[in-house]
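A single protein chain has been omitted from the complex, and every remaining protein chain is retained in its original position.
Chain nomenclature is as follows: A, B, C and D, assigned in order of appearance, with residue numbering initiated at 1 for each chain independently.
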Amino acid sequence: MPKQVPPTREGWYALHDFRTIDWDAWRDAPERTREAALADGVEFLQARESVTDAEDGSSAVFSIMGHEADLLILHFRPTVAALDTAERAFERTEFADFTERTDSYTSVTEVGSYTSDEMVKAPEDIEDTGMARYVASKLYPDIPDAEFVCFYPMSKRRLPEANWYDTPYDERAEMMASHGEIGKTYAGKVTQIITGSIGMEEYEWGVDLFSNDPTHIKDILYEMRFDEASSRFAEFGSFSFGRRFPPEDLPAFMAG
Amino acid sequence: MPKQVPPTREGWYALHDFRTIDWDAWRDAPERTREAALADGVEFLQARESVTDAEDGSSAVFSIMGHEADLLILHFRPTVAALDTAERAFERTEFADFTERTDSYTSVTEVGSYTSDEMVKAPEDIEDTGMARYVASKLYPDIPDAEFVCFYPMSKRRLPEANWYDTPYDERAEMMASHGEIGKTYAGKVTQIITGSIGMEEYEWGVDLFSNDPTHIKDILYEMRFDEASSRFAEFGSFSFGRRFPPEDLPAFMAG
Amino acid sequence: MPKQVPPTREGWYALHDFRTIDWDAWRDAPERTREAALADGVEFLQARESVTDAEDGSSAVFSIMGHEADLLILHFRPTVAALDTAERAFERTEFADFTERTDSYTSVTEVGSYTSDEMVKAPEDIEDTGMARYVASKLYPDIPDAEFVCFYPMSKRRLPEANWYDTPYDERAEMMASHGEIGKTYAGKVTQIITGSIGMEEYEWGVDLFSNDPTHIKDILYEMRFDEASSRFAEFGSFSFGRRFPPEDLPAFMAG
Amino acid sequence: MPKQVPPTREGWYALHDFRTIDWDAWRDAPERTREAALADGVEFLQARESVTDAEDGSSAVFSIMGHEADLLILHFRPTVAALDTAERAFERTEFADFTERTDSYTSVTEVGSYTSDEMVKAPEDIEDTGMARYVASKLYPDIPDAEFVCFYPMSKRRLPEANWYDTPYDERAEMMASHGEIGKTYAGKVTQIITGSIGMEEYEWGVDLFSNDPTHIKDILYEMRFDEASSRFAEFGSFSFGRRFPPEDLPAFMAG
Partner (left out) sequence: MPKQVPPTREGWYALHDFRTIDWDAWRDAPERTREAALADGVEFLQARESVTDAEDGSSAVFSIMGHEADLLILHFRPTVAALDTAERAFERTEFADFTERTDSYTSVTEVGSYTSDEMVKAPEDIEDTGMARYVASKLYPDIPDAEFVCFYPMSKRRLPEANWYDTPYDERAEMMASHGEIGKTYAGKVTQIITGSIGMEEYEWGVDLFSNDPTHIKDILYEMRFDEASSRFAEFGSFSFGRRFPPEDLPAFMAG
């Protein structure tokens, strides 16, 4: 018999759009081409942050450390169609000439609960207004106004000797509760957005952590790694780490 | 002694042809070249959806989310030769100039049954007309008229501690039955096409799920993951997620 | 003490040379260049099938399904030097301008036997003429005249809990015998060529299956997967699946 | 309940910036272009080694053996922002035209201690001046003046049968102490800088070893591999091995 499934509720769809800059092309481009590209890039990014392309949502742009990406453009939107369009609309800008897509992550905001059925109701149906606000902030997130972002995909293990999906519901519930307790001690320091990606990506969830201090991100992840839900059952993908900047700073970003 | 093999029946051959768009080339192309390419691309896709290239079959085109592909062109045809031709015929179009093949999956529709020998007969030899119709719809599928598609390859594990192929027939039969029960609860919400790929691909099966609501796809996969056939024995490849569009919308697709 | 080693005999060396077509270059090439390339390509392939480059051997060309390769050029030759030359000689043709090498497999035909010392003698020293003919056909193979080919590399596992090389000789012999029994039931439907690649490739063996019906290939592999030698001890690489065509059909192949 | 977390302290942020040389472009470049590129490259590297771009830090450049990289530019800086800028500032140089980023590692210097709370205080708060100096040298490192560098990422295993994060604190403390003892026997021969990368990279730590004799590096790593903390619990990434050169030797480096 299948093990009991915890209920979930989904909200906005999410696209993490990672890009590298083609610096060789940028160095070789005439000043006028660069200026037009920057103007176009800034306009695109500002329009997305203002969500002029959809009824609702939020977007932000980040400078990503390391060779795997230079930029992360992050979008939350109510429909997959809006994300699909956002991905291709970027390619219409002249700035796109100087970028390559190198990675991406498609997912949907998710609230799950092993203990409270209330929590997976639509926020407007949740009686407790604090919980309703909390759930709404997870399903329809404003991207936190913090300097640093850490994004990583993860799955729960299905190893013969450590199989999350074959673990009794109560044990899973207890482990998730313990994990949540650690998270609470970082309130005000680290903000988390969870998106589910089953059916969309190889990994099952995408996690975004936002903070003004990179060591807070390192601390929460290190502490959680000693917690059973992670130590025994988490399988992590690669980590991306970056710094947010306002769209109008794109010229400064490209200037090095 | 080898473990007992469940009978299968095969129908049409299938090709999942994934392509990325070369957006740099597209932006740089003169208007006339683009128009000719779009006309050629629309004509190719329409001809395949009308199956003018073979006696029978079905085809569809999807916009794929994320950086790994932009397009999925999906073909079912009665012979491998017809698929082999479809793959190369696309390269003759002017639209192909703006695409790169980045992934593909070759397989054949498959019906298997651990319990009913009737089910793996040729549909015309099945007495029960309901079952005959069901089996025919699995072997010679119309591509469902749904907005979203999810495709993934999968194998059954042969780990020393979780070896599907070394599991007694009856236990496998029971697990497949439980899995089927979950599938039935999604009738009308999610349509599934199973293709076998042993001898053609690294993975053993390819699965297509079609739905008008992405969360239905997420829900069925999450629920099945807690079921023994998946939790203990499934090895998944990467997931592709996309939206169907009619061939005549290719110009709109390329316009972002 | 090392476990007992089964005797083997080697025959011709084998090269599986996988190539993709550069369709963009092909579309852009002037008609005259294409014609010259095709003439050169046909001539090269015909010469190899006629084995004008060595004292003995056999060659064939296949259209491969999927994005990983378009062509498989398969050579068996008495010496490594002849294969080494065949690989580079292709690069001298004008047709090579439109191809990229994307994969390859170097190996040597192998006959092994856990039970019969007779079988690993030189065919001319084997008394039983039927066995002598069989062994010769495995060591010095004519490429079967069948429409479909399936090629895959494989190794025997050395997992702590499923270690072929640490398994007693008698158990291995029994498993190989059971495996052989399955193979015999496909006589006339599927022809197999085994090549060894220890010291040449990451995997230990390369397997070619030839058949006029792809479902026969799928069936034999599925059935064998339930047999202990495969279910517990086989590690497979990626599978290539294709259709043979005569060299003179290269122009038709390139025409889509 | 989560296992006890050892305290850590972080210092400067670190960027390992690996680059290959585009030798084809270099050979083809006119002498004047090369000279300008070299002058620009030397100036960039000298400015970083002089830390003119930030209040504090240290930088160095290394010639890396093998095909995966030709250069390693290593930066330690007090802020992520300074590293983010250093990475892009390089792209503004004319020398960057002849390089490709092929790998990188983002991390932060870390001191951890399973036994001494004193050691993870800010150096200015540590009473013992020897320990204070030691800790400061780990958090705010001068890059050792040694000919050879070895860099590798590593994680602690979370295998079901060898799970560092599920091991009792005291056992971990004992293993770390034993590991430290080996390190001490290489004092004066090998200098180590440890950086943590949880939240930034797939691996959890980056390790730099500096020595004037490559066999000392080989010896310490071989010896440690027989120590439980490594033999049972270490998962290593790929190793980079190189030789330091002063920025003004860049022309000699490029001359072969």
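FYI, contacts are C-beta pairs under 8 Å (C-beta built on N, C-alpha and C of every residue); 3 or more make two chains touch, one makes a residue touch a chain.
What you are looking at is a predicted structure, and each value in this text was computed from that prediction instead of being measured.
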- [ ] Quick one: say which of D:Ser63, D:Thr79, D:Ser113 or D:Ser137 touches the chain that got left out.
- [x] D:Ser63
- [ ] Consider the whole complex, including the chain that is not shown, and state which of D:Phe76, D:Phe95, D:Phe148 or D:Trp164 touches that chain.
- [x] D:Phe148
- [ ] May I ask which residue of C:Ala96, C:Val111, C:Ile193 or C:Leu250 touches the chain that does not appear here?
- [x] C:Ala96
Open item on the list: Just to verify: which one of D:Gln4, D:Ser50, D:Ser116 or D:Thr215 makes contact with the chain not shown?
Closed with: D:Thr215
- [ ] Touching the hidden chain in the full complex, which residues of subunit C are there? Just list them.
- [x] 1-5, 8, 10, 13, 15, 17-18, 80-81, 83-85, 87-92, 94, 96-97, 101-106, 108, 158, 160-161, 163, 165-166, 196-202
Open item on the list: What does the interface between subunit D and the hidden chain look like in terms of residue numbers?
Closed with: 21, 23-24, 26-27, 63, 65-68, 70, 148, 150, 159, 161-162, 178, 182, 209, 214-215, 217-219, 221-228, 230-232, 234, 236-239, 241, 243, 253, 255-256
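By definition in this document, only the chains that are shown with their structure count from here on.
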- [ ] Could you tell me which chains are in contact with subunit A and with subunit D alike?
- [x] none
TODO: Call it same or different for subunit B and subunit C: same when shared residue numbers make up over half of all numbers used at their interface.
DONE: different
- [ ] Could you tell me which residues belong to subunit A and also touch two or more other chains?
- [x] 161
Open item on the list: Thinking of each chain as a vertex joined to the chains it touches, would you call that graph a line, ring, star, complete, or other?
Closed with: line
TODO: Could you please write down every pair of chains that are in touch?
DONE: A-B, A-D, B-C
